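For this view, one protein chain was removed and the others were kept in their places.
Up next, chain A:
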């Protein structure tokens, strides 16, 4: 014990990998929360199979959780890992390629028996822990199963239940390795298992056993410590994208004094928003698990029509089903939020993997000329502010708004300097209360200077009126098949959305000079990778800048000017080139794309290479 030193390091990327039943997501989340409390900056990337319990021990069943933490500001979960925790042979095999040469492997030997090796497709008689093939890494083996069972031998639980505490043993060991306190996880376990004293005891014992194992065996001669990050002063918490999004909706609802109604159908990776919002009935929130995606959005339309804020949450396949109802909301011109947590497509695609491939769908994926504002999230904590903005725009402009996040943002976590309620702006809501003096008849499509029509809800005397999906006569809202009127209405609806550009912030340059050689233009979850790459290149003295678009439709008014201030524009996207089409079409510039469609985020490293290529060409 006395021989063990504590080494200060700046940056660690750990990947917890195991069978999807091994509790790796929980272990990763626990370690992340603990990391947050230490004051490190952090970014996480949970990566799990679509199957809840894929065949045990197979490559298909490997569930991973990547965590990057640092004493510096960081913006991505890291390109490659420093430490790989492999609970079985499949976990090692699936993740070895993402481990840096010289990196640490912590392997659970019990997961490398002949059965596990066979399931992981290792040739007969080959065990990577024993054949020297891992010589380029620092390999540490431990029999987690055996030691967990030993630690729990006095507890009256079945072997299966005891083995479930294995992940706590590993977590305890890592807490030791990174010189952490066990307190946050002890608190978590005490709360989670308060009604199951034996499970609680087994988890706590395993956690301590793992920690003590590090302390007593001399397998590791060094412990590591990552100091607090130098972040802006303030009070922080750790938050995932979907939770931030749910909180943003609650906050906006409070600030607008407009009760929220969520009509939705469960779908990965959006369901957590429903789970989260369903807890907060005392914020006046009503959640409705509808019979399908269409009922999700149409019930939300009914709620908005009734004067609540209707919201529907979904992912790509659900978006496809909601298309017709979105068109109805465009015709009705009522507030509505359509939240799409994008995932790999088309069809069912890659439900648990991330992608940015629904932007064109958001822009164009409806029948008829059907313009809708589109707003996107850049990071987990950004979900709060950006959904708040989507809410504001929807109410102020009486329009449905599409909000795009993705699986990477939704499940990823980062520190969040959360705002004070008092510092959030109020969202003004104007209901029409009745006929004005001298107003003889209510004209539901009479517009104000922003082309916004009044919100007149049932129950208001004197404003009885009919609306619907048929084309409206301008001003009166009566059904009209008049050709001139249709053209006029199509243009009014477009102009109304275009005018929102007068009410959103100008596009800012995130990093780098205001003019120069290369602008890297992003949207959504590529934020961290672009920022990290541009930071690195700026430090090397290159003329490169980063701009990240939140308001995708309409664009900020100064976007054209920005785009024309650089020799070249690079648009990295996790799709086959979607924003780039819109940018080329609207601004007639020869933007270049960097496209990766593998269900995983773009890394900083590959962007650096691409940008350098463009700088040198």
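Everything that follows uses one rule, which is that contacts are C-beta pairs under 8 Å (C-beta built on N, C-alpha and C of every residue); 3 or more make two chains touch, one makes a residue touch a chain; residues count from 1.
Here is the rule we use: contacts and distances are computed from a predicted model.
Q: Pick, from "Cell division protein FtsX", "C-type cytochrome biogenesis protein CcsB", "Rod shape-determining protein MreD" or "2-oxoacid:ferredoxin oxidoreductase subunit beta", the protein name that UniProt gives for the chain of this complex that is not shown.
A: UniProt lists the chain left out of the view as "2-oxoacid:ferredoxin oxidoreductase subunit beta".
Q: Pick out which of A:306, A:349, A:513 or A:577 touches the chain that's been left out of the picture.
A: With A:306, A:349, A:513 or A:577 as choices, the missing chain is touched by A:306.
Q: Of A:231, A:320 or A:614, which residue touches the hidden chain?
A: With A:231, A:320 or A:614 as choices, the missing chain is touched by A:231.
Q: For the full complex, which residue in A:78, A:210, A:263 or A:572 touches the chain that was left out?
A: A:263
Q: To test your reading of the contact rule: which positions on chain A touch the chain that is missing from view?
A: Residues 33, 36-39, 184, 228-229, 231-239, 247, 250-251, 254, 259, 261, 263, 280-286, 288, 290-292, 294-295, 298-303, 305-308, 310, 324-325, 327-328, 332, 418-421, 433-437, 457-470, 478-479 of chain A touch the chain that is not shown.
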